[in-house]
Structures are given as structure tokens and as C-alpha cells.
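Taking it in order: structure first as C-alpha cells, then the write-up.
Heads up, one of the protein chains got dropped from this complex, but the rest are sitting where they should.
Residue numbering begins at 1 within each chain, and the chains themselves are lettered A and B in the order written.
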Amino acid sequence: MDSYLVVGIIIFMMIVFLLMGMYIHAVLLASGIIGLILLEGFSILPGLLGNEPFNRVASYTLTTIPLFVLMAQFILHSGLVQDIFYIVHKLSRGRRSLLGTLTLIIGGMLGAVSGSGTATAASLGQVAVPELRKHGYSGPLAGAIASAGGSLSGIIPPSIILILYGVATETPVGALFIGAFIPGVLVMVTFIIAMLFYYRREAKRSPAAAEVQAEIAAAAEAEAQEEKVPVSRLAVSVLMGVVIVATIFGGIYSGIFTPTEAGAVGSVVGLLTALLLGKVNLSFFKASLTETIKLTGMVMLIMIGAQIFGRFVSLSLLPRKLINLLEPVMDSPALVLLLISAILFIMFMFIEGAAVILMTIPVFLPIITALQVDVLWFGVFISVICTIGLITPPVGLSVYAVSGVTGISSGSIFKIGMGFAVFSMIVVCGLMIAFPELATWLPSVSSGKG
Amino acid sequence: GGETSSEDAASAEGEKITLRAATGLSPQHAWWAGGMEPWMERVTELTDGQVEFETFVSGELVAVPDEAEAVENGTVDIALILPIYQPDQFPMAEVTMLPLSHSDTMIASKAWKALLESDVELQDGKTFTELQFDQFKVFPISTTQEYSISTTGKEFASAGDVKGTSLRTPSRIHEMYAKQTELNSITMPAVEMYDALSRGAFDGSFYSIADWTGYGFQDLFKYTVTGINFGHFNSFIGMDEDKFESLPENVQEAMEQATEEYFEDSAQIWMDRSEEVMKTNEEQGGEFVDFATLPQDVQDHFNEGIENTWGDYAKLLEDNGLPGTELVKLWRDLMIEQGGEVPQKVKEM
Partner (left out) sequence: MTTFYKLYGYFGVLKKIGLVISAVVALIMMFFITYDVVMRNVFSSSIRGGFEIIQNYMMPLVVFPGLAYVYASGVLPKMELLFAKFSPPVKRILILLLVAIEIFILILVVQFSWGYAMDGMERNTSFPAAGTLYQLWPVFFTIPVAFALIVVENIFLFIKNLVEKDPTFVVEYNPSEEEQIINQAVK
């Protein structure tokens, strides 16, 4: 069959399947398989369908997915996050806008030990939102702060998105991690600026309400004095928090282990942390491991689907045709990049981040290569967009997670979250296009290639 | 639009043939850029455009080392096959990785071509190619440049320095050699190597100098021993035998002719690249040390390893019911014929 026609049919089918509510992995598998059959007939299937599931999964680099998730699970179930937040709360007493800022910074720091934005957002929602509300933040703003803070895990290394991109494009994951550092901090800074803007606006609009909130806060504070967390426990939490971050980054940068191995070492340190904090028992293992296997299975099933879909995309020669189509504007890479970012931003609004990366890489990577855009830069760039997509409606997993734990309606969080997202998107992506060195400079320095 | 009409025009003339060609390697790799790509262009030229190739590189369709399987099951028609990566399927292909006293890309490539075309019956009346690659139509291309030992700084001042050095080993033969010489072998995916090496996770690797640029090693290695040779990685352009037989005679001839025409060029590109890379590496503070200038105990240590590895490999094959001794002797003779050198004990095998 004519490949243009096949591509048309398959794109239409994908949209219908997605809207019908088919699982993402099944959309990819079904579109890929049906596309291959239309293009080549059944004879192509044994060679691609038979071996791809094994080949996709049997990868040393991908051990990072189960192991970084396991590390995050161990840390979350150890109670470390709650303890650290308790300290932050104490530190920022009396300076209300500072608490919001610190929450976002904590989000960024948690990002340094967690690979998954959703998990971090859920735990921030649990511990940060009540505190923020006590200090006069409205529910939606508090929810947006927790969601945004949690989403930072998507870009601040280690990040599952960066790992997936590295694997799919054969870009060294370590270099991606280092490259994502400055843009990750930039995203955090833009979130803080947006937060301060919304906070001031709220304070102006209803100063009286804020007063009342503050009074409640003072009362709550007095109450909180009663339920003190023992200092020794806090000391252990802080110490272990520092140890985890130092182990991972120190280990990677000093050459004790590779970024891939960091997942395993980090998990062991996470387990030790939970042991020290007295949280290890059978249900600790059950909860941590079940979540790990679930998330791993989910990501790998989508990856298998994406792999088969990718084979269809390759055989249809779609990327080459797109490049031909884009020929008139290929001379202005900025324009093509703008177009690609817009498409990705919209896709990240609707679909889970990892799935988008895996779906679009077969199409976009050849274009990026043809444009002679740095593959590392592009990986960091789309990870930024992906991170921001975690707080945009209608599918924003960070917001759902926060809304779930706090009971604040997701719609009201999205209203503010979208503001955070648009501001951050324009500033960070604009800066990255204007100054690509923001992503490429650190990796080049650290590898001595500069 | 345009594509369909040209297809129609061609089918009116006779038969236009589009072959799907693939490699898991990058398009800059010497085997593709200097081997298979010019070969395909020449085939298209020789057939006046009757044969065209639709190419997939960098694992877009087939990843390393699945190319052989992809050709067999018809996912692609033709591919750059790297049999050393699959010692379970092609146990005898590793023979070119046996260490030597001297050779270069040209010598090894000619010997490899001669081995693939050899009519010496090794077992049950079958030649090397019949024993290993019976399902393929084989078009030889060059081997890689010889493998060297390079480190990020560790030097070999005595045999004691060699023992315990951790190197990445790319094949079973290097594993055997490492065992013989008490080197520690590290296995690691190539994409992770730069990172791990630059942060000092291990000392170095067996690698061919011309291949360094693919992973940025020209900036990383500081100490390389030349003048001793840890084998040549091999490859060939493989096509399904039945598919080849089904092609018109003129196309078959064009393919054979292109192989003959481009074979030596495909080896030369490695030699040229190696020179460039060595220059860049020296500018970056890299050092190339001739084996003959190393202390005698180091030389003896390495040489002893070479001699024993030949025997070990032959024995490994024999243990699996394959003509190991016959094969290594044939390889030794072909290498010597092309100007290569082996230690005395190997000559006496």
C-alpha cells in the first residue's frame, strides 16, 4: 500500500484509539502492528514482533528504571521527606513568602534523589500543602507549589525522562544528567518567580483573608509545638539526606560508579536510611517493591510498544518525508525547533511524559540530526518541556497526585499551574534556544572536551 | 507522487529492484561510510539505476548485533554483519581476533577475504564460509585496524604493572588473552565506556585506534602500545542466499564486481583514519609507545600470552566439535602469506 496512505490511516487510528481511552502501550502496539501489516504484510511480523520485546528489555542501561524507582520508593517510605519538610517549616517561621520559595527548593532537592515527578509531588502534597495553608496560602496556590516542586524531579538529575532519552538516542546518560543541571535550576527559579507573583496577587486581593489565615496559622503553630519530632531523628534524616545526595553525585563524578550503577548504589543507601529511621519491615518491602515493579512494568510495556511503533515509523520512511516537507524551513533551525516544541508541549499536555518521548523520538531525532542540532541539548530541551507538562491540564500527573492527597480540586490547581507552566516554558525554552550553552557547557567542561 | 510514477516507469522497462539495507552502526563508521555505502553506490551505477538501496543506519531498523538475524528472517535484504558479536552462532568467526606480532588493516583484510573465499575443506568437506555463513551470500569487506591496548594513563614499566590492569575486553579471545596475562577484564556497553573511563572506573581498553572517534576516545587515552597486535574485528556484507539467487544475473555480477573494486579502498580508509586519530591524540597529550621499546619482561609476558591464546582458542573450538586447529593454522598461513607475523611457537603449531 502507498506509504502516505498508510501513515494517514495509522495517525487517524492512533487519535481514535487514544480518545477511546485505549491504554497508551496498546495504542502504540496496535498502530505499530497494523501499520506494519498494511505496509509490508504479515511476513514482516516474525522478525520484528518476535524479538523486539526481549531486545528492548535486555539492556544494562535500563536497570536505572527499576533501580532509581526503587531508591525513590525506599526514601519515600522511610519518612525522610516529612522530616526534612518539618525542619524547613521551622526555619521559615514568620516569613510567609519564604515558605513557598523553600518548598520549591526542597522540591528541587528531592528531585536530586528521585526520578519520578509524580511520586515526589504526592509526598510534597502530603507534607507541604497543610503547612503552606497554615501560613496563609490559598489551597490552589499551595497545591500548585507542591505540584510544581514535585515536577522538578523530571528534569533535575537523576531523571527517568533523561534516562529514556539517553537510551533511545545512545547519548551518554551521565552527560545528559550534567547538561540538565543548569536548565533544571532555571526551571526552579522561574517557578519561584511565578509563585511570588501569585502570592503577592493573592495577598493584595484579599488581605483580610490572609490575616485570618495567619491567625489560624499562629494557633496551629502553637499546636504544632506540642507534637515535636525528636531532634535526634531529625539529625538522622538531615544526615541521610546529605549522604544520599553526596553518594550519588560524588560517586558519579569521582568515578566510583557510573550513572547507571548509581541507581543500585542509591537504592542500597535508601534502604540503609529506612533502616536507620526504623521503618524497615515486611510491609515496607512489599509496598516499595510492588510500586517499583508496577512502574517498571508500565514504562517497559510502553517502551516495547514504542519500539514496535518506531519500526513502523522507520519502514514508512515518514521521518525522511517530513524532512523533505520541512525543506523550505530547514535553513532556520529555530523555526523548526519552535514548531517541534509547540507539538511536544501540546502532546505533553495530554499524554504521560515518558510515552511522548518514546513515541516522538523516531520521528524527531532524524530531523534534529539533519538540522545539526546537538542531540544532548535537544534531550535536555524536551525534558524541560516534559517537566512543565506535568503541571498542565488536562493530563498533569503531578497535579493529580497533589489534588488526590489534599482534596483540593485539580481544576483550581491547574488554573495556577498553567500560569507557572507558560511563564517557565517561555523563559527557559527561550533562553535555551538563545544560549544552547546552558545545556552543553557543563558536559563539555566536565569531560574535558571543551 | 514522484516516487510512484518513477516506479511505474521502471517496471515498464523491466524490473526495478529496491533492496532494504541496514546497519546498527552509525553512518560515519568506516565500514559503512568507507565500505558498504560506496559498494551500494557502485552497484546502483553498474546496473544503471536498476538496483536501488533503501538504507537504515544507527539501529533505526536493526540494532547491533541483530543484523544477521534480520537478514535471515527477511526484515532486511542486506546488511553489514558483525559475526564476532555472536560467538554462539558463529564461533569460528572470532579467529581474526587472535593476537599477532605484526599486521595492519590491509594485511588482515586480504587474509580475511582469502579466508571467506578459501576452498580449503576444514570439516566434513566444508569450507570456512560453508561451515559458518552457509545461509548468506557473503561480500567481504575490510577488517578493522589492529586492536591495541590503550590506557588513560597507566604505563607498563614491568610485567607486574600489566598484571591487575583492568581493561575492557571486546571478545572471547580477549578474555582468554586477559586470563593468560593476568589482566582484569571489564565488560561494559560501549556508550558507557567514555563516562566510566574518564572518571577512572577502570584503566583502559583493547580497541582499534581508527575506531576511537566514534566514542571520543581520542581525547581520553594517554598511553597506547603499538607494534603488538590484538587481532582485527571483522565484518562482511551479507545477503540472504536465496534472495541473491533470485536476482537477475547482471545484478549478481554487478555485486561481485563492486566487491572487487571497492575492497582495498574499504581497508585504506582505516589506515587513513588511524593516522588522523593518532595525530589528534598526540596533540592532546597522548603517547604511543612501540612494543619493542618496552622492558624485556613486559615483552615476554605479552608474547607468552599470544602463543597460549592461539592454543586456547583452537582447543575451545575442538571441545565444541569444530575444526579449531585446522582453522587457526589456515588463518596463520593466510596472514603470513599477506605479510603478517606471528610468534615462533605459533609458526610451529
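As a convention for this text, a contact is a pair of C-beta atoms (placed from the backbone, for glycine too) under 8 Å apart; a residue touches a chain by one contact, two chains touch by 3 or more.
Everything quoted here is computed from the prediction, not taken from an experiment.
Considering the complete complex, the chain that is not shown touches A, B. Within the full complex, the residue among A:7, A:192, A:385 or A:405 touching the omitted chain is A:405. Across the entire complex, the residue among A:18, A:245, A:370 or A:431 in touch with the chain not shown is A:18. Set against the missing chain, the residues A:11, A:26 or A:329 yield one that touches it, A:26.
Contact residues of subunit B toward the unshown chain are 87-89, 164, 166, 171-172, 175-176, 179, 184-189, 201-202. Seen from subunit A, the chain kept out of the figure touches residues 17-26, 29-30, 33, 45-46, 49-51, 53-54, 57-60, 62-63, 66-67, 70, 118-119, 122, 256-257, 261, 263-265, 267-268, 287, 289-298, 300-302, 350-352, 355, 394-395, 397, 399-405, 410.
As a convention for this text, only the chains that are shown with their structure count from here on.
Rounded to whole angstrom units, the spacing between the C-alpha centres of subunit A and subunit B is 41. Touching subunit B in their complex are the following residues of subunit A: 2, 43-44, 46-48, 51, 55, 60-61, 170, 172-175, 252-260, 311, 314-315, 317, 362, 366, 447-449. Remark: subunit B residues 4, 54, 56, 58-61, 63, 66, 69-70, 73-75, 188-189, 191-192, 194-196, 198-201, 216, 219 touch subunit A in the complex.
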